[in-house]
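A single protein chain has been omitted from the complex, and every remaining protein chain is retained in its original position.
After this line comes subunit A, so read on.
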């Protein structure tokens, strides 16, 4: 499962690190580290992190997520 975080948007709310600690981790007070190719086992947790991110900075592969459980949805990291 591929993902990317738009770190211009990220403001360190740490919701993702709380919901999917195997994929996202805070590094210092504000910095974020994440696994860009997380294990599929974390798909549901990542979907929760995508939904919970207050600035909607997490983009998960749309093709992967289309295959995931309905309602998981993909984030949109673009400024449009």
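What we mean here is this: a contact is a pair of C-beta atoms (placed from the backbone, for glycine too) under 8 Å apart; a residue touches a chain by one contact, two chains touch by 3 or more; residues count from 1.
Definition applied: contacts and distances are computed from a predicted model.
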Identity of the absent chain, which is to be given by its UniProt protein name, from "Dissimilatory sulfite reductase alpha subunit", "Xanthine dehydrogenase subunit D", "NAD(P)/FAD-dependent oxidoreductase" or "Cytochrome P450": "NAD(P)/FAD-dependent oxidoreductase"
Absent chain, residues of subunit A that touch it: 2-4, 6-8, 10-12, 25, 27-31, 33-37, 59-64, 74, 76, 78-80
